[in-house]
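One chain of protein is taken out of this complex; the other chains stay put.
Up next, chain A:
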Amino acid sequence: MLTFIIRRVLIGLGILLVSSFLLYLLVDLTIDPLEDLAQSTATNKEFLIAQRIEQLELDKPVIQRYFEWIGGIFTGDLGTAWRTNRPVGDLLQGAIISTVQLVSAATVLSILLGVAVGIVSALRQYSGFDYLITFVSFLLFSLPSFWVAVLLKQWGAIGFNDFLANPWIAWGIVIGLGIIAGFLWQLAIGGALKRRLINGAIGAAATIGALAFLQLSGWWETPNIGPVILAVTSVVIAFAVTALSTGLKNRRALYTALTCAALGVALWYPVRFYLFYYLTDYMNWGVVALLGLLAAGVGIGIGVLYRGPDWKQSARTGGIVAFLVAGLIFIDQVMSVWGPYYNSNAINGRPIPTIGDRTPNLGGNWWVGVLDSYTHLLLPTLALMLISFAGYTRYSRGSMLEVMNQDYIRTARAKGLTERTVVVRHGFRNSLIPLATIVPLDVITLIGGAIITERIFGRPGMGQLFLQSLDGAEIEPVMAYLLIVSFLAIVANIIADLIYAVLDPRIRVNA
């Protein structure tokens, strides 16, 4: 194992050196730092050109400049962006944070959604739902991201903001949406005609009911989770998590989940109006993480208290449910500043933005800041998600189908396990193995692919840094970007191989 890692790391370093050399030559060919001066009519043009040649050492051969640059890298000096004279290290710092913010939410959400939909699609192979998902995912997969981004801005931001100015959905549209939702639900759940009809009706009624509730309670003006929505959602979460984690037959787990949900509803008031109020000035993401862990701990504790022979399962279920319910309370708190946010002069009734990563001149406390960065993340995250979601759907569908046709699945069914156990424990887990190799690589592609999304949404991330530096003929930031991306790609490959070996006992990495 160790020799394998060492060997891969050494090979990776070699690749990194060679690729950085080639890229340096290519970038040097591409850019012309003197181009803007060539057009200049400044009276001291000759001086300026001489000065720049000296500053950038353009009179030296490119290979010599490469070795000087790579020497700097080894001593920890990433160079400077010569136009602004800012150290590349500084530039990267801000850019990496912004990109990670954007990419992480998009990656997690698209994996969760993509895998879920892909698995369901595989279980209903060759059904209407399967064809529909296949169609939609190919459609999304083939969309160019710059176009998606522009459309999202037009409808998701400008259109939605216009809607918010007078938030009323005509009842005909509400009913229409309900019918469509019902149709999709019955496709996904499947079964005989009667079951389909019942499921479809339930789905339609739930959707229409939910929309009607939002509409009539004035939810669009003051969005909130509140005790009612919190209670309903928490119970749904409790049942859903239990069903996936242990199955509803495990009564202890179910009671644990429901207790967590109930506790969450009971704590909603004191947490929202006392705890968060007093914490407002001290809030940061570290505190949020601590509170989240605390909630999960409480959930685990409740599961342990229910005891029984399989208390570990109850504890797991309780932890997940408690964490999710706590998350809902957190979201509710963030939503509570919506009113002042929406009405502030800086927002002026148009809360979904199209550019930037924060609203200028907004001010406000920590919660306002969270809400503001959320509204700014919304559309770029969606743009990235739509495309990688499609990919994950295809991957997980394919691997699930393959797994479900294995002999051990037939054996599991034959020995009388419930369909849930077969699908979740024997099928689903094994279908994740190929995904483990795809995800790390995909994260890298996403960082690279976020170039277009970042540019169009004006987020100051890595892609934006790369483009701007290339435009400004600044080789050092460009090379820093390329070096980081190729470094991450190599690391991701190594990690993918290792994960594969850990997950799948048939694979050995001993070299």
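Basically, a residue touches a chain if its C-beta (ideal position, glycine included) is under 8 Å from a C-beta of that chain, and two chains touch if they have at least 3 such contacts; residues count from 1.
In the analysis below, contacts and distances are computed from a predicted model.
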Item checked: Options "Phenylalanine--tRNA ligase beta subunit", "YeeE/YedE family protein", "ABC transporter family substrate-binding protein" or "Cyclic pyranopterin monophosphate synthase": UniProt name of the undisplayed chain -> "ABC transporter family substrate-binding protein"
Note to self: For the chain not shown, which residue from A:G363, A:G416 or A:P505 touches it across the whole complex?
What the structure shows: A:G363
Next item on the list: Kindly state which of the options A:S20, A:T107, A:T259 or A:T437 is in contact with the chain not pictured.
Entry: A:T259
Margin query: Using the touch definition from the top, which of A:G79, A:P353 or A:P440 touches the missing chain?
Written below: A:P353
Checklist line | Candidate in contact with the missing chain, chosen from A:V236, A:L305 or A:I507 | finding: A:L305
Checklist line | In chain A, positions touching the absent partner | finding: 32, 34-35, 38-48, 51, 54-55, 57, 60, 64, 68, 82-86, 90, 93-94, 150, 153-154, 157-158, 161, 222, 255, 259, 262-263, 265-270, 272-274, 276-278, 302, 305-307, 333, 336-337, 339-346, 348, 350, 352-358, 360-365, 367-368, 455-458, 460, 464, 467-468, 471
